[in-house]
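Every protein chain of the complex appears in place save one, which is left out.
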Amino acid sequence: MAELIDLVLLGMLAATALRVIFLRDLFAVVMLFGIYSFLSAAIFVSLDAVDVAFTEASVGAGISTVLMLGTLALTERKEKVTQHKSWLPLLVVITTGGALIYGTLDMPPFANPDNPVHHHVAPRYIEQSPQEVGLPNMVTSVLASYRGFDTLGETVVVFSAAVGVLSLLGIRRRREPASGLASESDNTGQADLSESDPGLRAHEVLRVIAKLIIPLILLFALYVQFHGDFGPGGGFQAGVIAAAAFILYALVFGIGSGFQVVSPNVLRWLTPFGVLLYAGVGVLCMLMGGQFLDYNVLASDPVHGQHYGIIAIELGVGITVFAVMLNIFYAFTSQTERVGQ
Amino acid sequence: MIMLEILSGFLLAIGVFFGLTGAIGLFRFPDFFTRVHSASVTDSMAAVCILAGLLLQSDFGLTAVKLLFILLFLLVTSPTASHALAKAARHGGLLSIPEHKHSVKGQD
Amino acid sequence: MLSEHLPILPIILPLIAAPVCLLIPGRNGGWLFATLVSAISLVVSFVLLNRVLAEGTLSYAMGGWPPPWGIEMRLDVANAFVLLAVTLISTAVLVYAQKSAGHEIDRDKQGLFYTAHLLCLTGLSGILITGDAFNLFVFLEISSLATYTLVSLGSDRRCLTAAFRYLVMGTIGATFILIGVGMLYMKTGTLNMLDLAEQIARYDSSRTINTGLAFIMVGVSIKLALFPLHLWLPPAYTFAPSAVSAFLAGTATKVAVYVMMRFIFTIFGADHVFHEMGMDLILMVLAIVAIFKCSFMAALQHNAKTLLAYSSVAQIGYIVLGISLVSMSGLMAGILHIFNHALMKGALFMAVGAVFYRVGSVEIKAFSGLGRQMPWTMAAFTVAGLSIIGVPLTVGFVSKWYLVSGALEQGNWIIAALVLLGSLLAIVYVGRILEAAYFRRPDDTQSGTAAVKEVPIGMLIPMWVLVLANVYFGIDTSLTVEAAQQAALSFAQDSNWQEATR
Partner (left out) sequence: MMSVVLDYYNYWIVVFLMMTGFYVVISANNLVKKVVGLNIFQTSVFIFYISMGKVAEGTAPILAEGVEAYSNPLPHVLILTAIVVGVATTAVGLSLIVRIKRAYGSVEEDEFQDQDDLI
């Protein structure tokens, strides 16, 4: 039964991906990508990867799609027809695909419990992490403790993305002189943003409902942040969800109101703060006599130490991801303002 | 117990039926507003029925509470989304088919 | 206490410094801070190299979890040596950047520039030091994202398209590496490099592992700009700000070459890659084509930065050629050239950046008469150019010498002759710029050329430090040659190479 569900989902994925090749309407292409992302999240659930599914749904189907739509709003909606038709890409793809198929022929069978992956390193994570790290969610244990350095790297990647987007687009702030983060701020003599962008003022229903659910979304983000030790979730997903709440606010009530709630200046401090919190925990471990990110030394009882460490670094991840996502959204939105003028 | 099973199966079947009709409607209906209508049927009726069916299958625990929350959330958000879509289309000047015919006639 | 944590400092320092750098207001604050951090990393990596040479491989278990369950950091002579080159170039470039980047990059983006530079340094050090195949991918992406940002800070609008092309190619490369690592993981269940090597050795020949190898090699080849996957490199180096070109040319592709060596020798084993898969022949052909095609392309360019970029691709050909000789001396020559080429290209791009600073153009035409107007800059260019050609008393000569003798050792006259022929092409392209600088009169039609002066001392010092390093390591080769020899030896030991015992 599970295989059947899998097969149907994979078939739908294939149909979606094929459609992307031939469509010229970029809006539809982006929506199809959102669908593709959601479908793969469903596959992740059926393959028991609930944490991954959660992330894919919030990031791939959520943030990525929103960013692509934002880009479309700033560029073009239709792909132009091109004359040249080259066989080279097809040839490259067929060769690569052939090599991959050749590689699969020798692979361990799908889902077989005797596969090498299930016998070499992973057993320790499954059997001992509940005692060593003390968390029921093994994914969180591996993510935050055994491979905590990977996750620090991941946080730095997110931070680099923020640096990249800010240096490329910059956030235009109102009434504030240009400095640091805000590049190309040509905001002198322009109207207050909260007046120029009233949000969706005419949509009374939307405004009421948004006010109703934004606190709930934030509550959910906090739940995901601190419940990640026991169920699917963690800093990354929580950061994205919290950012989504503020993005919704800025969309419905206007970017100016958004800036009043979380100003770009605050984000400028929050973005590095998360990374520093994470790395700071690592340094603290070093100062207390352990290796970098060795949470055992943080408390007299190693399992407690692991707990403190993991809560702190998940918070660091959450803060940075939240700040970066909101930063990126602000950067894209202030571009729209510029195009509109 | 068997009654619950039957009721749950019935609700799931209705949910799937509405999902399917919603999807067909999305493809077959002639203009934007009728399509929004059929899409919102999928959102509300299908999702509600399926979730209710699943609720009946689950024990009264955390899972049931979570399902209930999802149900409430969907009940709030999906009509709002449909409403916003339709309203945005109206503001953008999109006309329904009868109106469109009427306006074309008026020009003649 | 500190000495125990020394192996990870080159990663941790810039990693923590990057977010702090974003918070420092003013352009000079950020510059000073970044330079200081980079200089400390340089000192640390120098200490580390000496320690590794004396004590052998250092291992550090992140989070206190023993490998293969946790992430291991491993420092042997090979990565310590490349790390020294990376931190050296980074520090020199940062000193240089105060004037150069201060001139080319918008004032309000300077803080972001230094942050991105530190992030790039973090990524590169991470790639070098890590002993975990997936962790390598993460750091690869940190350095790549920072690099795209750095390239896109250029002043010509073409830097945007160059950065985008680089992003697409780089992401494809990274994804290929991800696929390859996945295939290895699938067969072995581990990600630690040493453990991977052990597990792979148990399989006699597996299609999945061979396919994984092929994907990793293609992915890394994109990152190191091996011909014919080099198309992203010339535009990226041409349109990036001068300081960025100098930094990237000396470090980014070199680190990718190191990754290739690490995968071939430590993880897969040289015997498997070369004897069973026959990769040496493929690499050798590609390397030779790269040397000639790209040297030739370089000779045709009108833009000095593009010329140097093509020359970089050709020089990478020499390094890969060294690997493909499948001998200790060939490998050693390759590793040596990683270090030496970083010194030469860093100096050359700095000199060209200095010309851009004063003249505002890097077309070869613009070099006319600069020999007299900017004597120090052009002298630096000349020495580094001679080094690229491989004139004795420069580092270029040292690495070519070992490369040729490595080829001759195998009785491979053709390769030796081809290496020398390649140097002749280098004479042509370096000569074109020198000819313009020294034998052509300043172009009077260009307005303002008469006022061309020497660049500020802040740019000359780092440039000349690298130039003098070119000469110093060309004469006193004890440190570099010994390090390269030890590095080659450690690679050979990793893959149980019979020759290592000889």
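For reference, chains read A, B and C in written order, and residue numbers begin at 1 within each chain.
In this text, a residue touches a chain if its C-beta (ideal position, glycine included) is under 8 Å from a C-beta of that chain, and two chains touch if they have at least 3 such contacts.
Nothing here was measured: the structure is a model prediction, and the numbers come from that model.
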Contact set of the excluded chain (shown chains only): A, C
Residue of A:A49, A:L248 or A:L270 touching the missing chain in the full complex: A:A49
Hidden partner chain, touching residue among C:L167, C:M279 or C:L336: C:L167
Full-complex contact with the absent chain, from A:V121, A:A210, A:I247 or A:L267: A:V121
Residues in subunit A touching the chain absent from view: 3, 6-7, 10-11, 13-14, 17-18, 20-21, 26, 29-30, 33, 36-37, 40, 43-44, 47-52, 55-56, 59-60, 63-64, 67-68, 70-72, 74-76, 79-80, 82, 84, 86, 89-90, 92-94, 96-97, 100-101, 104-105, 107-113, 115, 117-118, 121-122, 125-126, 130, 136-139, 141-143, 147, 150-151, 153-154, 157-158, 160-161, 164-165, 168-169, 230-232, 236, 321, 328, 331-332, 335
Touch residues of subunit C, complete complex, unshown partner: 134, 137-138, 141, 144-145, 148-149, 152, 157-158, 160-165, 167-168, 171-172, 175, 178-179, 182, 185-186, 191, 234-235, 238, 306
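We take it that only the chains that are shown with their structure count from here on.
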Category of the chain touch graph - line, ring, star, complete, other: line
Central subunit by CA centre of mass proxy: A
Where subunit A and subunit C are represented by their mean Cα positions, the distance between them in whole Å: 31
Whole-Å separation of chain centres (CA-atom averages), subunit A against subunit B: 28
Residues of subunit B touching at least two other chains: none
In subunit C, residues with contacts to at least two other chains: none
Touching residues on subunit B, where the partner in the complex is subunit A: 73, 76-77, 80, 83-84, 87-88, 91
Contact footprint of subunit B on subunit A as seen in their complex: 200, 202-203, 205-206, 209, 212-213, 216
In the complex with subunit C, residue positions of subunit A that touch it: 99-100, 102-108, 115-122, 124-125, 145-150, 152-154, 156-157, 159-161, 163-164, 166-168, 170, 178-185, 268-269, 271-273, 275-276, 279, 282-283, 286, 289-296
